[in-house]
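Some notes on the structure that comes next.
Only one protein chain is missing; all other protein chains are in place.
Each chain gets a letter, A, B and C, in the order it is written, and its residues are counted from 1.
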């Protein structure tokens, strides 16, 4: 079980190799990578040149650990990993990685999906986008709240 | 969009690098690896020494392509990949890989989950396990049918 | 007509595939099974519990009542257990 905050890139293949090394009980590895995109869902046509992710050091680690603990309480996980980058990114740059290991596939899928949904609403990150018109802070999306809330009744 | 049947191993990191190279529209990469396990859910305590996956050449490719087409019709996918190995595996060996790319995370998660559920019931593979007592064909699981059927009403 | 067998169906029959020419009265996959079980004790054993047998006609999942007239490839196998 691990969480990491870092500026530099991550290597999914290497992370999975480390997590599964010498194990014979892992039947399922679910993973997710979130990548910076050029198209701007909120603002119409103007493409994103770059984005900067600011976070709250200390609280971020605390929240990621709390989210991970919640996932381990809900599903029988063998291991899980959250890596979240901060700093400046261009479209195509990977920003966040979640990996979950379980004996069974549905636990791996659901916990990975849950971790991403909770990350979006519970981890103190803020996104600032650069376009040709200038910079702006990205507004929170109601759809992210909806995505996180669908797990509430399922504990 | 690609399906591959092969005896040799796959490299998830490399596959994702190829699929995302030079793209700026991919926001989400969901992936799943199914791994051979030592513990035997059907038979109690006797550990699995190795397993052999037999398949139906020709029909397997046809079914994997049909499953992939179904997923692309249901979700806005930028790309997807199914790699399924056949032959003899020991616990810890990766057997199946599914990767889905979309602009948005829920489409990537759901399509990846769907592809795995359909694979389990629609692709003509048969698993034979070796234990200290000998070899036996693995029975199909009702839970796999249930997992596939939950997508039926959602088209 | 090419007939393919997989997994324990293949093992019980002792063949991975065979070319068969059933009589013209055999029109469906189920009737083909009725005819196959008479070919050898292995065939009879493989099809002893028909509920567990899955059928593919020309590489597409099929049912016992489906027609095999003009079909070039039919396969019999247990429920699939992939992934």
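Here, a residue touches a chain if its C-beta (ideal position, glycine included) is under 8 Å from a C-beta of that chain, and two chains touch if they have at least 3 such contacts.
Everything numeric here is computed off the predicted structure, so don't read it as measured data.
Across the complete structure, the visible chains that the omitted chain touches are A.
Set against the missing chain, the residues A:3, A:48, A:99 or A:119 yield one that touches it, A:119. Hidden from this view is one chain, which touches chain A at 34, 53-56, 58-59, 62, 84, 95-96, 116, 119-128, 137-141.
One rule holds for everything that comes next: only the chains that are shown with their structure count from here on.
Shared contact partners of chain B and chain C are absent.
With centres set at the average Cα position, the gap from chain B to chain C is 26 Å. Chain A and chain C have CA centres that are 49 Å apart. Shared interface positions of chain B, i.e. residues touching 2 or more other chains, are given as 34, 116.
None of the residues of chain C touches two or more other chains.
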